[in-house]
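Every protein chain of the complex appears in place save one, which is left out.
Presenting subunit A:
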Amino acid sequence: MTTKLKSFDASRYSIFIILALVFVGASFLSPNFLSVDNQLNVLRQVAVITILAYGAMTLIIGGMIDLSAGAVMAFAGVSSVMVYKDTQSLLLAVLVGIAVGVACNLVNAFLVATLHTPAFIVTLGMMLMARGAVLELTQGQNVLQLGDFVIIGQGTWGWAPVPALVLLLITAVIWYLMNQTRYGRGVYAVGGNEEAARAAGIAVAWVKYKAFVVNGVLVGIAGVIFMSRVNAGLPNAGVGYELQAITAPIIGGTSFSGGVGTTAGTLAGALIVGLLGNIMNLTGVGSYIQQIVMGLIIVTAVAYDVWSKRGRTRTTILRSGRRGEPAAAGADPGATADPPASGT
């Protein structure tokens, strides 16, 4: 039984305990917090960021990152809005939004997976390009009067807000992809040790393409929901969202060095951020202070991630996209159970 105890990893559940504590704490701080209206409002608010967060999680687990999510989201959302205004077809509008998200991410994937350029740099470039594209498309003007387009972001199905339902569906799909498919295993393997994944027959480049496509679909959907919720096509929307999207998985236990992370953890991370924002709003904490709090949470979460794995050879998300280059494992002779190959 001692072995059982040893293998119990408290940190696996700590995020859910924190979520529960935040929830209970918030319900004491404000009488309005537990009202159904407020809870539904929280779900509506967190939907966009959480959907983006699943994309960020996928890429981070796979050893990559997407800094272009916020800008591509705006590009996709505004494109969708414009198509809707021209055609009045909701289906077509949604599809175009998703297509724009996927197209931008295919460019990212090509540069990262095929040309081995670091994802950090590639998506930084894409962030500028997508933002420029959406500003050029709209000439910097907001697109207004969307008509029925708003039902995606503001509508309800029964009592449930549509964005919350979409979020639920996406959560299920992402969980399925990460846990029940070869693609999901591939993402964990590539992020955990790319060279080993390749040597085990994983099609590394293909996995990276798929991860970016999943991210693209999510970013596209997030863009559509966002624009619909605010009832406008805002070319300046989503600034900084890429960083907020990274926050949730990191708080939820996704390791910045890749290979580790769960869908449930990311959801919990997003809810913690959402609930904290909500309770700070309800109790009248200023938005400047809110930023400080969010910053503290991110730093704490990442510091905890690093601390909990101290002493291990680590690579970070900032590493080059080229295979075989992550900090050579041999750099730390003391940290391994292997005796050194001597006499060579």
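Keep this in mind: a residue touches a chain if its C-beta (ideal position, glycine included) is under 8 Å from a C-beta of that chain, and two chains touch if they have at least 3 such contacts; residues count from 1.
Keep in mind that, in the parts below, contacts and distances are computed from a predicted model.
> Could you check which of "Sugar ABC transporter ATP-binding protein", "sn-glycerol-3-phosphate transport system permease protein UgpA", "YCII-related domain-containing protein" or "NADH-quinone oxidoreductase subunit H" matches the UniProt name for the chain that's left out?
Matching "Sugar ABC transporter ATP-binding protein", "sn-glycerol-3-phosphate transport system permease protein UgpA", "YCII-related domain-containing protein" or "NADH-quinone oxidoreductase subunit H" to the record, the invisible chain is "Sugar ABC transporter ATP-binding protein".
> Decide which residue listed in A:S35, A:T181 or A:T300 touches the omitted chain of the complex.
Result: among the candidates, A:T181 touches the missing chain.
> Just one of A:T123, A:N193 or A:T266 touches the chain that is missing; which is it?
The missing chain is touched by A:N193.
> Decide which residue listed in A:I202, A:M280 or A:A301 touches the omitted chain of the complex.
Reading the full complex, the residue touching the unseen chain is A:I202.
> Write down which of A:G70, A:G153, A:G238 or A:G259 is the residue touching the left-out chain.
Within the whole complex, the residue contacting the unshown chain is A:G259.
> In the whole complex, what residues of subunit A lie against the chain that is missing from view?
3-4, 6-7, 176, 179-182, 185-186, 188-189, 192-193, 195-203, 255, 259-260, 312, 328-330, 333-334, 336-344
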